[in-house]
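Dropping the structure in here first, questions after.
The other protein chains are all here in position, but one chain of the complex has been omitted.
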Amino acid sequence: MDKVSILGYGAYVPRYRLKIDEIEKAWTDKEYSTRSRRLGVEEKAVAGFDEDEVTMGYEAARNAVKRAGIDPADLGGIITGCMSRRFRDKSVSAMIAQMLGTSEVLACDCVHSSKSGSSALILGKSMAEAGDRSVLVIATDNPHVAPCDDLEPLSGSGAVAFVCGKGKGVAHIEGSYSCSREVYDIWQPVEVPYMYYDMNVSRQLYRDVTVQATRAYMERNGTKVDDYTYFVLSQQDARVPLGVARALKIPKEKMAAGFLCSRIGDLYSASALIGVAAILDTAKEGERILASSYGSGGADTIGLRVGKGIKGRKDACPSIEDYLNDKVYIDYLSFLRYSHVI
Amino acid sequence: MPQASRSDVAIIGIGYHKFGIYPEKSLQDLVFGAVTEAMESGNIGLEEVDMLFFADATAQLMGRHSTPAQFVSDHLGLAPKPAIRVESACTSGSNAVREAMANIISGFIDVALVVSAEKIDFPGRENVYRFSTAMSDEDYGVISDFAGPGISALYAVRHMHEFGTTEEQMASIAAKSRTYGAGNPYARFYKSPITLEEVMASPYVVYPLKLPEVNPISDGACAAILCRGDIARNFVDNPVYVIGFGTGTGPVHLQDFKSFSEIPGLREAGQKAYDMAGVTPQDIEVFSDMDAFSIIEVLSLEDLGFMEKGRGQYAVEEGFSTREGRLPTNPTGGNCSTGGPAGVITLRGINDMALQVRGEGNKLGEGGQMKLSRGLALAQGEGGGGLTNQTVCILSSEPRRRNG
Partner (left out) sequence: MTEEYRFIEHCAGDINRTIPKRYRLQGSRCSKCGALFVTKRLICPECKGTDFEEVALSGRGKVYTYSAVKVPLLPVLKKGHYGIGIIELEEGVKAEGQIVDIDPDDLKVGMEVDATIRRAREEYPGKVIYMYRFKPVRR
C-alpha cells in the first residue's frame, strides 16, 4: 500500500469572541467564576447567529480541499467527527458532501466525545490507504452548554479538516495508537439539551489517559520526546494540558505552537486537531508532530512528519492565525442570542 | 372640445374610506364607506353598475378567504351582475381600472364599479413579513431575509452611489408628503405633519430609508365609477376622461434586473400611455406617484420624463415638485402621509388626480386644488417583488383627440 499523507488541511474559527470577563460579570455571585480565571482561558470563539457545526465544518472542508488542490468529486469518503450534532439521525458528512457538490462518496459521521475528530482522522487515513481515492476528514463542534455552567467559560466553537490521500502531501501520518474505556466524565443523553459532566473525574481521567496514550505510542514506535518538534494535546482548558506536558517531560516551547485554548476555548472534537493545523502553518519539512486527543476515557495519539508538499500549500487559504486575528468582541447578551439560548 | 364617443372611458364617481387602522371594522365596512361616497359623487345608483372590479393584494394572503370580489359583490347587493378580482400587489387598484376600461371600450359593459380595499389582519411586523416574503422568490428569496422596504433601499443606495443623492433629498420627499397630507381628511396622517429635521432624526428601517419614508401599511378603501364616454354627461357635468393607460411588467427576481437606477419597465409603460393620450411629459400639469418609499418619487420623476436621469432628487429643493412648482407632485399628500393599504394605493392615486381634474382637489385639504389650464394629470403606480408591475394612467378633462 502506498503511503498516505495529508494532502491539505483547513480550519475555520468564527469571528465572534466572548471575553470570559463578560461571563463573570453576568454571574458575579458565583464562586466558580474566579476558578475559571485560573484555568487560563481568556476569551472563547462563538458561532454567529446563522452558523452551526455544519456551516463551520463546510468552511474548514472547503479550505482543506482547496489546499489539497483536488476536485471534491474525486473524494471517496467524507468522515465528520462531531459530538454536538443537532440531529440524532442526519449525517453532517452527507450535508457537507452536498455542499461541496459531490455525491459518489461514502459519507458518515463519527461520534465519540472530544476524540471524534482524531478517531475520524485515523479511520479516514485507513480508508484512503485501502482505496484509491482521497478521504476528507472534518472535525467540527458547536457545543451545547447551559448558561452559568462550569463549562460555559471553557467551551468554544470551530472546525478543522484534512484531506488524506496518496501522493506528495503536507504531512505524512506515521502511526497512531488508540485506547478506549467506558466512563461518565462528559456525557449528554438524547432528550437533554446540555452536556452533563463531572469536572474532577474528567480532569483526572484526562491526565491519566493522555499520559498513558502518549507514552504507549512512543514506546511502540521507538521514539522519544526529543524526536518531536511539536506536541499537541486536546485542550479542555488552558492549565491542565500544561500539567500533563510536564508529567511527560515535554518542554514548554514544544507545546506553544499548537496551544490555542486561551484564545478560543475548548473546541472539543477540533481541539487537538486545530492545534495540528496551526502547527502546519509554520512547520518546516522533516519536523515531527505528536498529537494526543482525549475523549470520554479514550484517547488517540497520532504521529506526523511534515513533508515536502508543505511549501507552497500554506498560502492557498487563510491561516489559523488569520482566523484568530479576525475577531469581533460581543457582549454576554449577544452570546446568548447567537447561541439561540434566548 | 371633442365629443366623447363610445370608445372613451370616463371616471364619474370618486370615493374614499379614510386610511387608518380599524380593528373593529370589517372589510365590507371599509368598502361600504368608499362606495357610498363614489355613488354620491357620481349621481348614480348601484342598479346602474354592470360589473364590479375588486382589487386587493392581501385577502387570500392573510388567509381569510378566496373570491373576495364575490364576497364584496354580494354585500353590495350587486348579484347577479359579474364580479372579478384583479391582483398585482400594489398595482391591483390601477390594474382594476385598466380592466374596467378594457371591458367598457370593448363593449362588454357600460358602467363599471372599481373598488379596492385592504384590511390588515396581523399586527405590525407579521403583516410586513407575510406580504413582503410573498413577493420574494418562493424557493430562494424568502430565506435571504430581504425585508419589503429592502428592495427600495437597494434602489436608493445605487442612486446615491451613481448620482450622489443624499439622505436629506429623499427625506424631504417624505416631509413634503406629510406636510401636504396633514390637511387631507382621508389620509392616515391627517393633522400629523412632519418636518425634514424630524425625518432625519428618525430611526432607520432599512438603510437609508427612515421610518417616515417607508410605506405605513394601513386599512383603507377607495372606489371609482367608470363609464362609457358618451353617457358620462348623463350623470355629472365634469367627467374625467382616461385618455392614456400604459402598463408593463419587469423581472420579478432582483438578480435579473439589468440596472438598479431605474424602475424596470416604467419608461416603456409611460411611453405607451403618452402615445395613447397624444401628450408629452411637458403637457402634464399635476402628478401622483406612488411614493411608498421616498426614493420611488425620485425614480418616477426621472423615468416618466419629467426630470433628467440622475436629477430627480433635486425636485423638491428646486421647487419643481412642490405645490407652487412646475409639476405639483402628490399635492394633497402621497403615500408617506395617506398610508398604504397595498392594492388600494394606486386607486387612491388615480382618484386623487381625478379630483384635481374635476376641480374638486380642495376635498383633499385646503389649498389642495392645483391650477390646471388644460386639465391633464398623470397617476403612476408600481408594485410587486422587484417593483415588477408598472401602471401609468393619464387623465384629462377632455376626451381623447382623434386625428383624421
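Letters A and B mark the chains in the order given here, with residues in each chain numbered from 1 onward.
The working rule: a contact is a pair of C-beta atoms (placed from the backbone, for glycine too) under 8 Å apart; a residue touches a chain by one contact, two chains touch by 3 or more.
Values in this document were obtained by computation on a predicted structure and should not be read as measured data.
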Looking at B:Val142, B:Ala182 or B:Met276, which makes contact with the chain not pictured? B:Val142
Which residue from B:Leu30, B:Ala89, B:Val111 or B:Ala153 sits in contact with the chain not drawn here? B:Ala153
From the listed residues A:Met95, A:Ile186 or A:Cys261, report the one that touches the chain absent from this view. A:Met95
Could you tell which one of B:Ala100, B:Val206 or B:Val298 touches the chain left off the display? B:Val206
At which residues does chain A meet the chain that is not included here? 15, 48-52, 54-55, 58-59, 86-87, 95, 98-99, 101, 318, 322, 326, 334, 337, 340, 342
Please output the residues of chain B touching the missing chain, sorted low to high. 125-126, 128-129, 132-133, 137, 139-147, 150, 153-158, 161, 203-208, 253-257, 260
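Methods note: only the chains that are shown with their structure count from here on.
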Dist(centroid_CA(chain A), centroid_CA(chain B)) in Å evaluates to 59
